[in-house]
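There's a structure below that I have some questions on.
Every protein chain of the complex appears in place save one, which is left out.
Per-chain residue numbering starts at 1, and chain names A, B and C are given in the order in which the chains are listed.
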Amino acid sequence: MQPLTNEQVARYGVEPGWRYAFEREVRWSDLDGFSHVNHCAHFGWFEDARNGYLEALGFPLVDADVPGPVIKETSCSYERSLSFRSPFLVTARTKWFGTTSFQMEYAIWSDGLIARGFAIAVWLRSRDSQKFPLPDSLCAAMAADGAQPRQSLVPGGAAKT
Amino acid sequence: MQPLTNEQVARYGVEPGWRYAFEREVRWSDLDGFSHVNHCAHFGWFEDARNGYLEALGFPLVDADVPGPVIKETSCSYERSLSFRSPFLVTARTKWFGTTSFQMEYAIWSDGLIARGFAIAVWLRSRDSQKFPLPDSLCAAMAADGAQPRQSLVPGGAAKT
Amino acid sequence: MQPLTNEQVARYGVEPGWRYAFEREVRWSDLDGFSHVNHCAHFGWFEDARNGYLEALGFPLVDADVPGPVIKETSCSYERSLSFRSPFLVTARTKWFGTTSFQMEYAIWSDGLIARGFAIAVWLRSRDSQKFPLPDSLCAAMAADGAQPRQSLVPGGAAKT
Partner (left out) sequence: MQPLTNEQVARYGVEPGWRYAFEREVRWSDLDGFSHVNHCAHFGWFEDARNGYLEALGFPLVDADVPGPVIKETSCSYERSLSFRSPFLVTARTKWFGTTSFQMEYAIWSDGLIARGFAIAVWLRSRDSQKFPLPDSLCAAMAADGAQPRQSLVPGGAAKT
């Protein structure tokens, strides 16, 4: 895990509660025709964050024969735009984990919040699209990063996804 | 408007209720390292749908000095993956329109539903990030496509965005 | 092969000598921060042209276990820029074919020439990076499209690549 430093918290205006983070700079190819970062670019940064975060927890993307995260749904809400060469920070964490799926939360920071995103991912073997249970050690690492088991979030507590 | 034809409805397995549509084919550059369409590609297709739809309603993207749609939030949920060269259909419609914002819904079809997306857009002049009221003729065109005025969707009916 | 029609020749201002062609329109995501098509977009169009052209000749991209084209070098020269929503035509043909490699030429047309590109591709099995001879039927199809055997282009005529 590349843990967020106090210097990064101050520099990018990050809210408390994030550990995994990396720095980037807006590329020319991230811009749209009005010279703002295109809203699709954020999903690419979230993807890098998810891959880096899972690798930091011991589960790098390997190949299509090894189960890994496949996005079931994702969203982003945008607070402010970024311009060319702006430095920014990407943060990621797990919100909850179930039996075969988990939800991640992402944020982009530059002088405070730029955008916030979510994704629900299923643990899937890409080759044959078969679902697998999340490995125990992955769940333990997510819990250590602050994630909740999903059943604890659902009224009645019995739901499993 | 490029209206959905009966032939397209049958060919792509489209649910009723959509009018605006266009056909595409999966490009090599849409694929990720496991040979599936990357989940970010869908947001690019939705962007093309939004631009084409608004142009069809009489409001093409012009330049940074003319108000147009800026994405405030967007989401996508994925049902099935697409592979290289798969033909697919993109559909778009407006769900609601408020004073300065509106919500669009999108779907991707290929032998039935592939993915469904939403976006809330604000009517903004890009040059100075100033919000503008949605033009009456745009609201009328959205209503003619089945969209609801937003206040009619909110309990009490007085909310404006 | 999707052969170039007389209507396309007239509409896009195409020079004689091209057969394979398809039409496109500039996407919002093709633009850079100055509202011109980014010069990288052309290489994506050339890629689509190469894949479509080879499929038209009977050699679609299949998977990493089947030999196919891998780019060894490529170039593009730009005559004029394209703006948002501009319709354009992409053309492709083979210049020469050798033992395990061939050269393709591409062009983009919209009111005359927009850009011209070249690529030398090697016939490679992606899984293990092993080179294979170009299939005879592929060479025959390229020759039928006007391509020259490479040795006929080289002084002495003995060179093979």
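Everything below uses one rule, namely that contacts are C-beta pairs under 8 Å (C-beta built on N, C-alpha and C of every residue); 3 or more make two chains touch, one makes a residue touch a chain.
Since the structure is predicted, the reported quantities are computational estimates derived from the model, not experimental observations.
Within the full complex, the residue among C:His36, C:Arg93 or C:Arg150 touching the omitted chain is C:His36.
The chain that is not drawn here is touched, among residues C:Ser86, C:Ser126 or C:Gln148, by C:Ser126. Listed here are the chain A residues that touch the chain not shown: 27-29, 35, 44, 47-48, 51, 55, 60-61, 63, 84-85. Think of the hidden chain as still there; on chain C it touches residues 33-36, 38-40, 43-44, 47, 61, 63-64, 71-78, 81, 126, 129. Chain B residues in contact with the hidden partner, per the touch definition given at the top, are 28-29, 31-35, 38, 40, 84.
Just so we're on the same page, only the chains that are shown with their structure count from here on.
Per-chain CA centroids place chain A at a distance of 25 Å from chain B.
Separating the CA-averaged centres of chain B and chain C is a span of 32 Å.
Residue positions of chain C with contacts to 2 or more other chains are 28-29, 35, 84.
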